[in-house]
Structures are given as C-alpha cells and as structure tokens.
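Of the protein chains in this complex, one is absent; all others appear in place.
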Amino acid sequence: MSWILPPGASTFAGDIDFLYYVILVITGIAFVVVEVGLLVFAIKYRARPGRKAQYIEGSIKAEIIWTAVPAVTLVIIGLMSGGVWNHIKGRNSIPPNAIPYEVHVKQFEWNFTYRGPDGQLGTSDDFIVRNQLHIPVNRPVELQLIAEDVIHSFFVPAFRVKQDAVPGMDIRVWFEATKVGEYEIACAELCGLGHYRMRARVFVHSAEDYQQWLSDRAAAADEE
Amino acid sequence: MATSAVSLEPAAHVEAHELSFLRKYIFSTDHKIIGIQFLLMSFVFLLFGGLMAMMIRWQLGFPERPLPAGQLLPETMAPGGILLPEFYNSLVTMHGTIMVFFAIMPLLVGVFGNYLIPLKLGAPDMAFPRLNMASFWIAFSAGILMMAGFFVEGGHAAAGWTAYAPLSADPEWTGVSGGQQIWLLSIAILGLASIMGALNYITTVVNLRAPGMTWFRMPLSIWALFVTAILVLLAIPILSGAAIMLFFDQTIGTHFFDWTDGGQVILWQHLFWYFGHPEVYILILPAMGMVSDIIANGSRKPVFGYHSMVFALISIAFLGWVVWGHHMFQSGMNPTLGMTFMISTMIIAVPSAIKVFNWMGTMWRGNIRFHVPMLHSVGFVAMFVIGGLSGIFMASTPVDIYIHDTYFIVAHIHYVLFGGSLFAIFAAVTYWYPKMFGRMMNSTVGKVHFWLTFLFYNMTFFPMHDLGIAGHMRRIYDPSQYEFLQPLAPLNRFITVSALLLFTVQILFAANFIMSWFKGKKAGENPWEANGLEWTVASPPPHGNFAKVPTVYRGPYEYSSPLVEEDFLMQTRKLASDVDPAAAGP
Amino acid sequence: MRRFWVTSCLFAFLGCGGGDGGSGGGGGAAETAPLGNASISGMVMFSGDAPANPAIDMSEEPECAAKHTDGPTNPIVSVTDGHLANVFVRVVGGLPGGPYPVPSEPATIDQNGCLYVPRVVGVMVGQTLAITNSDPLLHNIKAVPTENRLFNISQPRAGMTSNRIFTAPEIMVPFECSVHGWMNAYAGVVEHPYFAVSGADGSFTISGLPAGTYQVEAWHETLGTQSGDVTVEADGSATLTFTFGG
Partner (left out) sequence: MAHPALMKPPARREIGADVYSEKLGMWVFLGSEVMFFTALIGSYIILRFGSPEQWAAPGQILNIPLTAVNTFLLICSSVTMVKAFAAIQDGDQRLLKLYMLATVAIGAAFVGVQAYEYTHLVHAGFLPSGYSAGSELAERAAEGLLPVSVGVYGSSFYTMTGFHGFHVSVGVICMSFVTWKAYRGAYTKEDHRGVEVVGLYWHFVDLVWIILFTIVYLV
C-alpha cells in the first residue's frame, strides 16, 4: 500500500504530483484531526453512571472558525490548481512547436497517424501505426483525438495525461515526455466489451532515434 | 388532480372498521406500512447489488479462475463459470444502478421519508396517502422491470450506470438493445415514483406539522428529508427527460445524442450530471440528518450548532446545482468552465466540513451511550470524512486529470455511499427498528456486526485509493492486460477477499433483523430515551399515529437540559414555563 | 420504427427465440433425406493479376504474429494459380419449395492468428454457427445484419465457443472484430442447403439436388457477384465455372 505516485515521465508530472502531495498533506492533517478527535471524544466522553452531559447548544465562534478555515484552504487549493490546469488544458496552452499527430480512436484500437516525410498531416504520405505512438523526448507533441464510434479516453499514467475522445468534437491534447522509454496507453472511459484490452504503447525516443524510426517507417510505407 | 379526491382526514375514520389483509399490508395507505414495504424491497435490492459486487470483485481478484457456482449462469453470461466481458460490463452497470436507484435512494428517501416525516411532525399520515401507496407500487414495478433486463436477448444494459451516449445509444457498440431500453424505461418509471413521493413529503412537511412544530423545531432528519425531497422533485425530471430522449434515440431513431446527424454526444453527460450531482446529495443528505438525530441522542447533548446544520444542508442543496461539471473535467468540455466548476466544487466542500465539525462538537463533553445506532453513526462520521477529503483530490482539476476514472474515484464514491449512506442506514434501521416492529434488535449481534463491517469495509475500500494512485482504471474487466497493473494483482486479491468477508458478515445483520422481528425484546414507547414525537406513541404506532394532535413546546435536541432532572426532555412535554402555541398567537 | 416494435418494451424477453446461442446442437429440425442426389461442382477462376493483399501490422499482438511466420496479410482476394477462394456460391433459382432439412452439424468459423478461418462461411437458416476462438486473447464478434438480429459478443480466452442461429436468409452477414480492425468475415445465410464456398483451389460442390435447371450465383466480398445457369439430371452432376476479373 502506497500513497506515493508512480514515477512520472512528462513535464506535467512535476506540477500535478506537487499539487497531489500538497492536497495529501492538507487532507492528511484534516483526516488525523477528525479521526483522532472522534476517538478521543468517544473514549473521554463515554457514558458513566451519575454523569450528565454538558448542555451546550453551539458556539458562533467555533462555527466561524470551521467555516473560514476550510473555505480559505480550499480556495487556495483551487487557485493553485487553476494555473496548472490552464497550463495543461487551457485553450491556448498547446506550444507552437508541438509535433502534430492524429489519433483515430475506435472500438478497440488506437490508430496513430504520423506525418510523412513532407512534415505535414493530411497528405498522402501520412502513415498509420496501430497501437503504437512513437515520439521524441523533450519535445511537445499534440494529439488530435478523433473518436470514430463511442467515447474513449486517452490515458498515459506515466505522463499524467488523460483526455476523453468524444465523437463529433475537436479534441486536442498535448504533452512533453521527459524520459526515453516505453509506456502504456490505456483507455479510461468504458467503451464496450473490449474496453479492458484497449491498450497501446508509447515509445519515447531520443531525437536521433526518433528521426531514424521515422525514416525507416516512411521507407517501409513507401515500399507498399 | 387525483389528489383532489383524497379525503382530508386520512386516518381518522379508516381505523373504525377492520381492513382486509390485502388493504392492511399490501395496498396499504398507511405511511408506516409503506415505509416498511420500501425497507423490505430495498433490502432485497441491496442483496442483489451486493451479489453483483461480489461477482465483479471475483473477476478482478481472480481473473483467471471461474466464478464459484458460475456454471449455473447461462452461457451468454459466463460460459463454464468464466465471466464474459459483456456480462462484466452489465454487472458493473447494474451494480451501480441497483445500489443508487433501488437500494440507497429508496432506503433513505422511501423508507425514512415515509416512516419518519408524519411521525416526527405529529401528523396522522402523509398529505396524500393514496399517492404514497401508488409511489411504492410504481417503484416496485420499476424494480421488477429493471431485473427483467437480465433475461432479454443481448443481455442487460452495459454502458455503465451513467449510460454515456453513444455507447448506450446504439446497440451496435455493446450488442445490447432490449436491456438498455428496459434500463431507460425502468429509470423513467422510478423517476415518476420518486417525484410522487417527493411531492408528498414536501406538502406534508409544509402543511401537516403539529401545533408548535415551527420550522426551527424540526429535527435535522426532517430538515434533511425535506431538502432532499426538493432535490428529488427538481432533479429527477431532468433524468427522466434525458432518459426519454435516449430511449427515443434507441427506438424511433431520433438523433439527440447522435453526432452523425446534428446531435451532441456530450449533451447526455450534461443532462445526466445536472441530475446526477443533486442525486449525489439526495443519497447523503438524509443520512446526515438521521445521523445528527442519533448522535445527539447517543451523546445526550443538543446538536452542536443546530442552525448552522440547517443552513449547511440548505447551502449544499443550492450549491449542488452548480457543480455538475466536475464529473466532466476530462470530457472535452471548455477548460474555462472547468475552472468555474472547480471553484464551486471547492466551495461545496465547506458545508460538509461544517457538518463534520458540528457532529464532533455534539459529542464533545457529552455522556456518550454507545448503543448500536450510535456506533454506526460515529462510523458514518469517520468514514464520511474520508470520502469528503478524497473528494478534494478530484476537485482539483489537474490532479483529477490523473485520478479521473480510476479506482480512486471508486474508493471515493464507496466511502461516501457505503461508509456514509449505508452506515447511516444501519444506524437508522437499528434506531427506529423498535418503533417499526415493537421489538429491539439484538445489541450484541449488532455490535459484532458493526465492528466486523467497519473492519472489512475499510479493508475493502481503503486500498482502492492505492489502486487509483497507481493508475488502475475503473470498469476494467481484466487488469492483468496492462503491465503497469500486474504488480497490483495481490492488492486486488486482498480487496476481493475483504469484500467477500464484508458481504458475508452482513448475514449477521439480516439474521438480527429477521430474528428480532419475532423474538426481539419488547420495546417500550421510548427505548432510547429520545425527545422526538415518534417516541410518545406506542411501538409500533397505531393507525393514525396520534390519539390526539400533539402539541410541541421545544426543539428536538433538549438532551441534558438543566430544566429537568432526566437527561432528555421530550418535545411534547409541557413544563410550567411553556406557553401553549395556540395561546401565543400566530 | 421497425426496430422499436421488434426490440423494445417488456415483451422482448418473451420472444427471445431470435438467435440466441448456448443450446448447442442443430436447429432441432428432424433430419429428412435430401431431395435428390444430383450435384453441381465447379471452379471459381480469377483472370489477370491478383491485387496485392494489404499487410497486417500485428506488432502489438505477439501471440497472433507468432502464428504467421511470413508477414501476415489480409486475404481479401485469395488467388492461387488463377483459382479464387472464398467465393460464396448458392442456388438462387429453380429449386422446388421447401421445407429443407436443417443439418444438425453446426457450421464453424474459427478465429486463429487474428484472422477468421474460414473467411467466408455458409449457414442455413436455423442451423447453428459455432464460432470458436483459438487465440489466447480477446476477440469480439460483431455482426450488424439487416435481416437478422445484431449481436456483439466476446471471447476473452482460447477455446471458447459461441453458437448463433440465424432466423432469416441474408447475403451476407458481415462479421468483424473490433479489437483487430482488419478481421472481417462473411456468413451467407440461406434458407436451403444448396450453397458452397470455394476452397483454396477455387473448387466448390453443391450436392443433394433433385434434377432440374438451376440459377446459381457467386458472391465475392470485393469483386461483386456473378451468376450462371446449369441443368442437372437425377443422380447426375454438372459443372459450372465462374471467372472474376481483376
């Protein structure tokens, strides 16, 4: 059992994990205060013969304190979250140098469309790789999620990225991987009987390896 | 309209002649019988919902092993005892549906709304007793219809209890057609029953209070049920409207949620959650109210900050309407809206915090009697806190990106709905059992049941937070498909074993409930030495409740009042200093 | 509107005789002797250069990829030495009226190496179609027919079998696997037993016919349909050749 987040591998991980731990500490304190309080009261004020409870109807001062303290704390958490949220999901948050991909999402496959050698999406030299996303490290990428049937959700736990792909909506998600390696992509929105197996992988390459992979694939696609 | 035909004195004359068994126990218009009918019905559905949960847990804990006795299921569900993914999805859908709509909601609103409102307010019955009876039988029919869905071709609804379109809209995506339609019909019919009930509760609370029962002398349980009834009244029609639209999409080819012909997929989510978030409070507010009553009784002290408790209830009910978007942070909704919903969600946590601190304040310097209802109530507070605090994680939009649709959410909802609502239900059932059946439930068995439930409950649901933190998705049939979930298999098995134990120890409660009905110790009028009006009449109360209209002199929580020797002071007890409300003028 | 009346409401579960599997076995119809002993046999040819079948990227399905030693391709047009396989041939005209005996043996279709084997299958109305999974992974079988009830079922493990029975003739019921987008199969549902699927060598045989003149139609998933007439005598046999163009 562990309340530690698994290692992150994108630029979002730092911000999100920090917020998570801040909330963990704050809620942890509240948790201990309440649970210990309950336990102490339960023991200390348990019924004993000959004793009568003290007739107390309430206290305005106490009410003000325990209204204000949570309110202020929560608003602070909200404000801290707001900035991070805008950075990740805000309408204009996608960096201009992000590499674009199209992801055609269907029951139960992820079809990643790559730019061909011409560096443009939507041209005839684009190629599709099923269930494999190859990206360069330390470079933002932008995925346009195109759901073809039902709602799916693009989830890379290691990148702290999750975004629903909704049919009929223009949905874009971006991230920047920071560690070379291989990570799993999951579907996080119930999408039918094969939902549990809607798994794909993302391969984060060094810049050179990525170029190498691209040209290999483009050559292979050319042959066909 | 039909209501206009209802007699003004619902109970007075009826008692005169003997009623047939059918009229007395089946098609009864007595709010107490109807409350008990709801109780028995919801317990059966609670059992069904629990059984489904066990099957789900088995699959998650032991994905490679056939379900014990699973061979008894038809091949379309579990060939050779191996659950099929489509059946698993149906189970997940129906576990949620049954628990929310046919177990917890009727238990809280149907049972205690019916049983307590007239008794605690000094009324002879509901404002519209026949409507009340109709409400039960409509709900019952909806329940039968819902279960019938398992037997249609293609299986039962499998799009989750939230029935997100387009998965729920077109049979092509799930293979389910009749099941999903039955689901929608049943929900719409149940909605009708809920609205009829809510209308009754609201009218009764407004109009049928006994003399002297002013708004701020109402027990918090009644306040909570009243506020809940308003939420039901206003939220359920939204769901009914949405369900009807989806039903038409399925059957007559409309395009409300069909993105290929002008419809909008995300509209369903907005409608569903616009209903769904108030629904969340429908499922917890009555629990909070009843727990407030019981904690005051157990602590032998007035509820700490009664007025702020009432205002907290009301503000939760108001704010509950503007937070629905927090279910949809990752849905592609405009991110700026996400910000607004985050702030409103943060704010709605405040009244819940107030309530927790007030419960603690109530216990503070009390003289706490740990009877079984009190144990469950304190358990409720302890568990509800966890559910509330874990909610803050997902209210924070960036953290929600990671934990959305993971087991963290599953843990959260179960801490609120099981640790919260169900513990409160156990508390309330044991607390009012003597009033309902005239006998006490066995206290020793009750205590053993509480401690075992508390233990296994936490063993089941607390580790789910950890699953969520590791990224474990919800509604996953076989987690072993993912490499990053494979190390979690032992934890999943641990949870499954705990869940099986948790389910098993509920036998204690069921046995206690049934045995005490026949063999329990006879209860007097007021076994808990409580203050409310229901404790001034016989257990069980006669038809018509009160021989003469009671008069109320004070609030419901005058425990350990310095005015009297005993540590309780009933609402109807007239002290020398009390003035008759009629004499005091309007 | 039709769907509404067919599927909705409370009565759906009363009338679920539709196409439910599970019971195994045949359609339950009494075995009766065939109407005759004549047969039509023939060949389906392909003229010209066969189009290349697309390669399948099975890199994320190692269990299936292992079953294909040379890079897997999707056998849409399966030509061997000018012989075309996977053509559904059936008698469409000239038959005496039914009822026709329903075979108790199920027709079968297997999922092996992330491909349907066979890709085209014929089945009689009322006859069981047994769908099996030989791969150690999830396949779902989704059929969205126009005349029969749709179904979408899954087989998460190797060795699973699902039985389906079709209630109305339909050319063709398309099968697909949503997990593996390339997997397609077609079931020809016919009200009589006089159909066949061309084998790898392009040959087919329709037997058990009474004497008569028959119109025969051949269907291919991408190359369209062709038809031809043939006359057979009692206990005799006739040949028929279809040629699809490239």
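Letters A, B and C mark the chains in the order given here, with residues in each chain numbered from 1 onward.
Just so we're on the same page, a residue touches a chain if its C-beta (ideal position, glycine included) is under 8 Å from a C-beta of that chain, and two chains touch if they have at least 3 such contacts.
Since the structure is predicted, the reported quantities are computational estimates derived from the model, not experimental observations.
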item	value
Touching partners, among the displayed chains, of the absent chain	B
Candidates B:206, B:337 or B:575 - the one touching the absent chain	B:206
Residue of B:41, B:139, B:236 or B:363 in touch with the missing chain, whole complex considered	B:236
In chain B, positions touching the absent partner	1-6, 8, 127-128, 195, 198-200, 202-204, 206-211, 213, 233-238, 240-242, 244-245, 248-249, 252-256, 258, 261-264, 267, 270-271, 274
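Keep this in mind: only the chains that are shown with their structure count from here on.
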item	value
Chain whose Cα centroid lies at the greatest distance from that of chain B	C
Rounded Å distance, chain A centre to chain C centre (Cα mean)	45
Separation of mean Cα positions, chain C and chain B [Å, integer]	51
Chain A-chain B separation of Cα centroids, rounded to whole Å	31
Set of chain C residues in contact with two or more other chains	138, 140, 152-154
Multi-chain contact residues (two or more partners), chain B	84-86, 173-175, 477-478
In the complex, chain C residues that touch chain A	54-55, 57, 59-60, 137-138, 140, 152-154, 178-181
Chain C contact footprint on chain B (complex, rising order)	74-76, 79, 82, 84-86, 145, 148, 151-154, 171-175, 177-178, 181-182, 185, 250-253, 477-478
Contacting residues of chain C [partner chain B, same complex]	1, 3-4, 7-10, 12-13, 16, 18-22, 138, 140, 142, 144, 149-154, 156-157, 160-162
